[in-house]
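One protein chain omitted, others in place.
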Amino acid sequence: MGAQAFFLAVFGLAAIGFGVAVFRTSSMVRSALALLFSQTAVGCMFLVMQTEFLGVLQIMMMATEMSIMAIFMVMFMMDPGGLGGMDMTHQKRFSIGAGVVAAGAAIAVALLADWGPVTVQAPAAAMQTRELGHELLGRSMLIFETAGVTILTAMIAATAVAIPVQRLADNGDKEVSE
Amino acid sequence: MTVAIVLLTLFGSAWLLAVIEGWTVTGRLQPAAPLLSGLAHLGRESIVPRSPDRVFFEAAPVLLLVVAVLGAAVLPLAPDLVIADLGTGALFINAALAYVLVALIMAGWGPNGAYAMIGGWRFLGQLIAYSMLIVMPITAVAMRAESLVNTAIVGSQADLWNIVYQPLGFVLFYIAAMALAFRSPFDLPTAEGELAGGVDAEYTGVRLAVLRLARLTLVVTLAAATTVFYLGGWHGPLLPPWAWSLIKTLAVAVSMLLAGGYLPRIREADLMRWCWTLGIPLALLNIVIVGLLILVVP
Partner (left out) sequence: MIEVTKDLSRSADGLQMDWLEVPFGPVFPGLPGGLKLTFTLDGDGVTGGQATSLAGMTTEGEDFEEVDAGTFIDHLASAMPLAPVSYRLLACLAIEQAAGLNDDPATTQARNAALERERIASHLGWLAQVGRQLGFAWLTHRASTLQLQFRDANRNRFVELEPALRALGTRLGRTPLLKARLKGIGVLSTESSDLRGPVARAANEGGDAWARLWQRLAEISASFDLIKGAGEPELPSLRDIGGVSGTGEATVDTPRGEANLRLKLARGHVKSYKLDTACSHHIGLVEKLVEGRELGDALVAVGSLDLSPWEVIP
């Protein structure tokens, strides 16, 4: 129990530390990868709390997602290298206020909600995976299927809106720059 | 003890792979060559490019090596010879290997050079192509084993190897594994003829030695994953289990190494197009077929 709390604290602080680094640095790629490692620390927290599947999944997904976010940040932000020393913060007072309120709400939910009894022994990882599978395809199937299809539709629609209108003659033509 | 044996096997295989690679390039079998060239790298000047992103520049080779070792940590050599037989072993390999992308982005962005940068971001495009192709066959494999535990996956192949049961999955996984390890013909990030070495270009001395070791170890890890998922792991007559694992892993690794010499590099546009229009439907088909086989065949 002591070891678990210690590692939880370590990874939690790492997550917060990397999260702070996201906004302290001016370099876009450093910012994106700092967020990546912050999420990895959260994934490690899951592992420490013995929810193996969630932890591994978090670590895996965040690597790919944050890297893609990195390239988008390089594409759309004006100073990707960060050598210009741009100030990354905007609307300081509003965001501080929003941050305090959000932190208060999160702490309130954590302390006041009824989480149920604490299990004495967390089930084995294989068992957890099995039960997670039953849950996903049983009670929560409608939620996840709808979410999945909605995200896919949004991706396709966004891509279709973003690409310029192609003339029919250009189909399959290697002359057009990618 | 187990940790020592597995790590020794991992780096020993990497060394053997380096010897074989040297053999195909120079025509001479020189067992001492990788060690000597590694030592030579340590002795050479470590040049740091002008105004690099120092954190990324230093971290990238190390991260690549760590990823390869972590991936190998969950792969069993024998039923009792695995560093960490995680409950989600098959998924963990994928999680670890996802950081190859992070390492290459760091290696691309860090040196502040055009060749490296293009190589690094090209690998991101390559990931878009291969990432589905590496996860979906693993899904089909886990379906047959009804577990994500690697030893259980090998156990499920006791009477019939997955390469026979799901050959389509094997082909897709093999191709995706070569793309992940950026071996020729998928060596877009380190293209010698297009980018003069790409992400490898700005590394010298110690860092280059670590990077080269990491690349070889990555190939060994992926070969071991192919063995565990598709070639029945340690199953085989006469020889002890660890010997079979080793033989199969080395065979797959050598084949990945050699296949590239006989093919030209693929165009990035073609890679993405074929993986998405051909590869993913085939991977889904593979899952459907395996599902039907599991339900129908007793």
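Letters A and B mark the chains in the order given here, with residues in each chain numbered from 1 onward.
We take it that a residue touches a chain if its C-beta (ideal position, glycine included) is under 8 Å from a C-beta of that chain, and two chains touch if they have at least 3 such contacts.
Bear in mind the structure is a predicted one, so any value in this text is a computation, not a measurement.
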Out of B:N94, B:N150, B:S184 or B:T249, which residue would touch the omitted chain in the full complex? B:S184
Among the options B:I118, B:I134 or B:A283, the absent chain makes contact with B:I118
Residues of chain B (touch criterion as defined above) contacting the omitted chain: 24-25, 114-115, 118, 121-122, 184-185, 187-188, 191-196, 260-270
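Keep in mind that, in the parts below, only the chains that are shown with their structure count from here on.
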Chain A to chain B touching residues, read off their complex: 27, 29-30, 33, 36, 52-53, 56-57, 59-60, 63-64, 67-68, 70-71, 83, 124-126, 128-129, 174, 178
Okay, in this complex, where on chain B does chain A touch? 51, 53, 55-56, 86-88, 91-92, 94-95, 98-99, 101-102, 105-106, 109, 121, 124, 127, 131, 147-149, 268-269
